[in-house]
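Every protein chain but one is kept in place in this view of the complex.
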Amino acid sequence: MNEFLTLMKSELVVTAIIFLLLFIKIGKGMKNDSLLSLVQVLLLVNFIAGFFFNSTGNLFGDMFYTNPLITFQKNILSLGVYLISLLCADWLKKTQHLAEFFMLMLSALLGMFLMISSNNLLIFYLALELATIPVAAMANFDLDKKRSSEGAMKMILSSAFSSGILLFGISLLYGTTGTISFAEIAAQLDGSSVQILAFVFLFTAFAFKLSIVPFHLWTADVYEGSPIAVTSFLSVISKGSVAFIFITVLYKVFQPIQDVWYTMLVILAVATMVIGNLFALRQQNIKRFLAFSSIAQVGFILVGISSNDYMGITAVVYFVLIYVFSNLAAFGVASVISEHSGKENIDEYKGLYKTNPFLSWILALALFSLAGIPPTAGFFGKLFLLTAGGAKAAYWFIAVAALNMIISLYYYLRVVRAMFMDKNENPVEKIKISPSVKLALLICGAGIVLIGLLSWVYDHIHSLSFKL
Amino acid sequence: MIEPGLYHILFISAALFFIGIYGFLTRRNLITMLMSIELILNSVNLNFIAFNKYVWPDKMDGLFFTLFIIAIAAAEAAVAIAIIINLYRSHQSIDVENAEDLKY
Amino acid sequence: MITGSTILFYLLAALTLGCGILSVATRHIFRAAIYLLFSLIGIAGLYFWLQYEFIAAVQIVVYVGGIVVLIIFSIFLTQQAGEKLPKQKSDRKIFAALAVFCGFALTMLQVYQHEFNGAETTKAPTVADIGKKMLSVDNGGYALPFEIISMLLLAAMVGCIVIALRSKPETK
Amino acid sequence: MNLLLLIGAPLLTAVAVLLSRNKAQVKWISLVGSVAQLALAFALLYAFRQERAQNNMSQMLFELNYKLFDSLNINFHFGVDGISVAMILLTSFVVIAGVLVSWNIEKMTKEFYFLLILLALGAYGFFISLDLFILFFFLEISVIPKYLLIGIWGSGKKEYSANKLALMLMGGSALILVGMLGLYFTAGHSFDIMTLSKTSIPANIQNLLFPLLFVGFGVFTALFPLHTWVPDGHSSAPTAGSMFLAGISMKLGGYGCLRIATYLLPEGAKEYANIIIVLSAIAILYGAFATMMQKDLKYINAYSSVSHVGFSLLGIGMLTQTAITGALMQMVSHGLMTALFFAVIGMIYDRTHTRMTNEMGGLMKVMPFITTVFFIVGLCSLGLPGLSGFVAEMTVFMGSWENSDAFHRVATIAAAMSIVVTAVYILRAIGQTAMGPITNTSHLQLKDAAWNEKLAAIILVAGIIAIGIAPGWLNDLLRPAAEEIMNRIAGK
Partner (left out) sequence: MPNATTIALIPLLPLAGFLLLGLFGRKYLKSSSGLIGTALLLTSTILALYTAYEYFFVYGKVNGAYQQFIPLQLTWLEFSKGVSIDMGLLLDPISVMMLVVVSFISLMVHIYSLGYMKGEERFATYYSFLGLFTFSMLGLVLASNIFQIYIFWELVGVSSFLLIGYYYDKPSAVAASKKAFIVTRFADLGFLIGILILSFSSGTLDFTTLIQRLTSPESNEVKTAVVSTFLGASALTWGAALVFIGGAGKSAMFPLHIWLPDAMEGPTPVSALIHAATMVVAGVYLVARLFPVFALTTPAVLEIIGWVGAISAIIAAVIACTQTDIKRILAYSTMSQIGYMMFALGVSKYGGEAGLGYTASMFHLFTHAMFKALLFLGAGAVIHYIHSNDMRDMGGLRKYLPITHITFLIACLAIAGVPPFAGFFSKEEILLAAYQNNMAIYWIALITSGLTAFYMFRLYFTIFWNKPHEVHGEKHGEGGFAMMLPLVLLAVGAAAAGFIPFGEFVSSDGKALVSHFHLEFSIAPVGLGLAGIFAALWLYKKQNDKPQKLAAALGGLYKAAYHKFYIDEIYLFITKKVLFNLIGRPAAWFDRNIVDGMVNLTGNTTQAVSEGIKKIQSGKVQQYAIYFLAGVIVLATLFIYVLR
């Protein structure tokens, strides 16, 4: 089979779907429900397609590079998108621009795919923008909500700002190395101060997308402002993708100055965990709460990344996989509740267990997984991140991380307490959950419970990343 | 060193870059902030071209980068303006200070 | 010794930076737009000066013909005519200026310390080989970025349509 | 005997509980399940003794080793020595008693029993795992059920207590986690306790890791001054919750302190032994004195638990074979005793709806059975011969006395003083509640224990007496295991 087709299959499938939707839209259009189910099927196909014809190779000179691990990462992302399409069905059915929504989301997904397998700063930059601009547009999808457009504005402006800085860094890098392809840059790096400067500029772009402290400030506002579908997409899919490419860039391109970025990661990881936790402590709105919690999670991811070897890669990919399930489950429950009752405050979740035990259990599971409590998968994910990070035997570093687990546990338990323990005279009334949502939630729950215990998942990722 | 060369251009671009940033940080009007963004991007373009011309003339990476940046800038500006206009519709102002419902 | 090109260069530099500063400083939004326009033209001029006519052309076409026009339209849409822009809080200004100055100093220090290995052959590329490169898929070709840009523009277009042409709830 | 049964039984029970339809089913399923666990525990004891009888002297018996995370060298490595067997027996006793006493729970019965069984599962897994990672996994499993048990079914300022407990325990496990990873890397990427016990770890690393691990586990077992979750947690928890908390969970900590911290890091243990001794001596006396001042029965038992658990830490700190044996005996004994104590308190509370000693009196007249049990447990707690407490404490004393320097002597004597203070507060409590004239006439209508309560009490009393009358079997179980530990400490 043609190399081009096999290597770029994920991108091609996604592009195909985008155009299909485009034609449907331009043509006579479809009813939302049927369109949605069609899209869901297509996304499922896309996800499944990810498992076939995995191979390693370059395209377009060396601009595009892929290998089984990268394909696996792409699969994680498409899985996430599929779950989102199921979870947010209730909201999606209501929206007037379903096709456009998915076109945007998929082009963002395409951007992420390209970003992950980019082997060249230009591609990386373009893919990054492709992964950002549509999301900014999506963030505005609650057209008549002011908060939504405010969030979108904040996102587009700050991302433009950060990409400006990124570009300046790239330009300096280009000036000193004379190339924009990863491999050659790595060869050219000599750790001169300009390159450090350039690296910092470049670094901030990742920091911005991953919302690492102090480049995280946009996160919470945008998450709160935008529709939950978008929020979950932002917090799970785009974070994951950036984490992946971040690893590649650090390990591949900036290997020569690894001692610089190791220290940087350590500092920022600590800052991120602490600040994220401290802010999450006080949040009322569940989306905002999850935003800050996800910032704290990123701190842990950085711990994993800081170990400059395949263990780190494995741990991060594994964690992101788990994170997809956990966070999506949380957001899914949140979206169901806010769709049916418009309630997004943690205090309004009081007494939820009485009326909606299923949702409560799923949310609790998700939160425990985020907090890293066994037997949920999050426990393993976090632990392996720390294990990877501990390889350099920086005990105080792990200690800080571990202590942060305590703070995070505190506020995750706040939600659990609200649902299970607190009394409430008018709790969220019994919610009739549509089958697709239920399915998605069940998938997430199963994922949360099983992925940890099914060790072959981890070992599979390990074998993939070990080959690098 | 009166003779203009790479470093002069780098000075110009860097200056323009930080002028843009300054604008972005201080302008209260969203559209003017957008303009500042444009300045930033242009300074970057200038960098690329300069490097391409003075340092790595044999390949055209910088040049192409500039081209694509210009394209991106257009797209970004379009979306940004769309969002701004929408924001303007929803509460008759494009003053960034007024868009701070989401905080803490 | 001072040649015409040198003078031209300095003029262009002055134009670019001057208009840049003005465009972020003035409190008339229209003037800001116009200053921006001139600043961009100045940059285009610099491209010319560097003998990158094609880029210069693109710069003129896209920015001057496209983006600035877009901006001006949006100003028409959003701005009640003629009133001045609100003043920014001064502490914000001070912090911004401080940060910017530090950044600028830092950057310049690094840049001037660094020895960019100047190349002698300063030949400018022609439009033809730019075009060839642009569509070649083999090593050093730019077909993929081109495709990506196209997708991006498509996405941006869709986004703009959805957001800007917001239809009243009852229709459709 | 296949150790997986020990995990399987509670697991099945839990699942069955989840699938069951009505409260009756839930109760009976969990009862059957816990009976099965008890049976398994006894089977294990029997099999273990058989093996030893055919002098199979390998340190761990019935070992199982399945690969889990192969690439990280994490395995399901199970095995038991005398200590584990004893602890498992203890657990099974407490579990069945706990199931019985919460027979009349009305609110969310299914969830309640599910969490209870989950706790048990965690304990069993913890005691049989020989892989640090798995051990930690099981340790952590039990945190959340505790939180929910207290928070949902608790009384008083339950949210506060539940939070405090969960967070402090989490803090402990955070320390453990760091220490654990430290071990993992210094010992060349292995979590396996048996492997670690063979590897010699440089002293400076040991001195770094030991405090982490010991304090980490110490939090679980109420190491002074990290014990403050105990009074609040116990007093707010539902009866069965307190029983599990004090009877099982605190033992997880003690077991960890010994099996992980002390056994794997002997040099560190020697380094810090004196500090441990000081802390535990303080805990013993101070806990006892603090108890004297309490009016709430649950607080009384909670603080006395701090005091009693101090003995097991003291024994560990003394680093002699006898002392360690005593420490282990104390764990078992205290587990049974405190569970029974909480059960009794629960029974009294269910009837009088107060736990304040000064609001009761003369209960012996209306509920002879309960008060008799109350007497027994009280006497056990003040170390009456013929009951388990005496055996354990005496062993600790004898062992402690083996270090002949003044410091250890003083510490031992200080600890010994507590037996007087214990007598004081126990007799006060009994005197005020069980004896004396009936102050509150409404108590005259109260009923004595129901069948389930009687059964629960009898089971635990049986355990206490079995140890008190014939401690030999327990001794035979624990002493060789303690010897293994001592060998490593002595560097043999």
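Per-chain numbering from 1; labels A, B, C and D assigned in written order.
Convention: a contact is a pair of C-beta atoms (placed from the backbone, for glycine too) under 8 Å apart; a residue touches a chain by one contact, two chains touch by 3 or more.
All of these numbers come straight from a predicted model, not from anything done at the bench.
The chain we do not see here touches A, B, C, D in the full complex.
One of A:89, A:275, A:330 or A:444 touches the chain omitted from the figure, and that residue is A:275.
Of the candidate positions C:106, C:134 or C:161, contact with the hidden chain is made by C:106.
Between the chain not shown and the residues D:71, D:173, D:262 or D:395, the one that touches is D:395. From the options A:30, A:44, A:186 or A:260, the residue with contact to the unseen chain in the full assembly is A:260. For the options A:124, A:174 or A:208, the residue in contact with the chain missing from this view is A:208. As for the chain not pictured, it touches chain C at residues 92, 95-96, 99-100, 102-103, 106, 110.
One chain of the complex is left out; on chain B, the residues touching it are 21, 24-26, 33, 96-97, 99-104. Contacts to the hidden chain, counted on chain A, fall at residues 153-154, 157-158, 161-162, 165, 193, 196-197, 200-201, 203-204, 207-208, 214-215, 217-218, 220-221, 260, 263-264, 275, 278-279, 281-282, 407, 410.
Criterion: only the chains that are shown with their structure count from here on.
Chain A and chain B have Cα centroids lying 27 Å from one another. Chain B and chain D have Cα centroids lying 66 Å from one another.
Along chain C, residues 107, 111, 116, 140, 142, 145, 149, 152, 156, 159-160, 163, 166 each make contact with two or more other chains. The set of chain A residues that touch two or more partner chains comprises 122, 126, 129, 133, 136-137, 140, 143-144, 152, 172, 175. For chain B in complex with chain C, the touching residues are 2-12, 14-23, 25-29, 31-32, 34-36, 38-39, 42, 45-46, 49-51, 53-60, 63-64, 66-68, 70-79, 81-86, 88-89, 94-95, 97. Touching chain D in their complex are the following residues of chain A: 314, 368, 373-375, 379, 383-384, 386-387, 390-391, 393, 395, 398-399, 402-403, 405-406, 409-410, 413, 416-417, 420-422, 455, 458-459, 462-463, 466.
By the touch rule above, chain C contacts chain A in their complex via residues 106-107, 110-111, 113-114, 116, 137-145, 148-149, 151-152, 154-156, 158-163, 166-167, 169, 172.
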